[in-house]
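Here the complex is missing one protein chain, while the rest keep their positions.
For subunit A:
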Amino acid sequence: MDEELERDERVFLMVEEVAQYDGALQVSRGLWKKYGDKRISTLPFLRVRILIMWRSGGSGGGLLLFKTGPSLPLFQAGLRPICEFMTFNFSMQAIDQVINSAAKTYYMSAGLQPVPIVFRGPNGASAGVAAQHSQCFAAWYAHCPGLKVVSPWNSEDAKGLLKSAIREDNPVVFLENELMYGVPFEMSEESQSKDFTIPIGKAKVERPGSHVTVVSHSRLVGHCLDAAAVLAKEGIECEVINLRTIRPMDVESIEASVMKTNHLVTVEGGWPQFGVGAEICARIMEGPAFNYLDAPVTRVTGVDIPMPYAKILEDHSVPQIKDIIFSIKKTLNV
């Protein structure tokens, strides 16, 4: 975010509790000190709905998205806001504006009013934060036309995709993961440049393989790679695909892989019904890869319940590495 704030002065960050609290999860630490109040707007911890004020000014209008809470007052003068949600659970209080004001506006105005905004923050299960703070919103947001939904896994993803999201002229929902914030990754020379971007809408094959395609996003990509390492010892070679973007989904990459491996397992943290895995299944069935499947697609998902608090229950509510291994073997019928 620092690099993008430097690069384009229309970029503008609105974060809850950023100034003296350094942002609840420290992601925006230091930015307020560097850029000041004009570029970094700190919002009190409110999380209320978004109020939208439509103002037409000068050259075609501005849209003021004013959410008291992670709030986004924006682009009257063509600003490009980045709106941080303390977690995406709180975005539910503001979701009307994300969908009805951000996602649909360019369409409703027939091209008159673009909405270059990024909504970012941690998504999904954390550790011991219970039902109201553990929901995954990938499926909810990816359901809506007009939004782009991105879900990075490692540091390179986070950097490259966020830069692309900020440079993107359309609303992007950027789903981070709290448990990944503290995980270090090696970064290539190339990825350390200020202009390193990763295109939105392209998946990445993290690990090539020939027996089964395993598709995941966010934190669970790591779990899939761990599962693949275990299975490799038994002679099962998994091709692990990191979706990186949920919408638009890179179905072609999945299809190409499935046409090679003939087996598909999807892995996600969210609930099963109408989820990311469900969408992948539908899309595979509708395309050429269907005829290459030797077995039905298996979805590994979170358990279909609100997230419990007690550790033993929480551990059993999300996919574990052993669940992924089990599912892959069942799919391969071994």
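As a working rule, a contact is a pair of C-beta atoms (placed from the backbone, for glycine too) under 8 Å apart; a residue touches a chain by one contact, two chains touch by 3 or more; residues count from 1.
Keep in mind that, in the parts below, contacts and distances are computed from a predicted model.
*Asks:* Can you work out the missing subunit's protein name as recorded in UniProt? Choose among "Pyruvate dehydrogenase E1 component subunit alpha", "U3 small nucleolar RNA-associated protein 15 homolog", "Cytoplasmic tRNA 2-thiolation protein 1" or "Glutathione S-transferase kappa".
*Replies:* For the chain not displayed, UniProt's protein name is "Pyruvate dehydrogenase E1 component subunit alpha".
*Asks:* Please identify which residue in A:114, A:201, A:287 or A:308 touches the non-displayed chain.
*Replies:* With A:114, A:201, A:287 or A:308 as choices, the missing chain is touched by A:308.
*Asks:* Which of A:129, A:179, A:205 or A:259 sits in contact with the chain that's absent?
*Replies:* The missing chain is touched by A:129.
*Asks:* Contact with the hidden chain only, please: which subunit A residues?
*Replies:* Subunit A touches the missing chain through residues 16-17, 20-22, 24, 42, 44-49, 51, 68-69, 89-90, 92-93, 126-133, 272, 298-306, 308-313, 316-320, 323, 326-327, 330.
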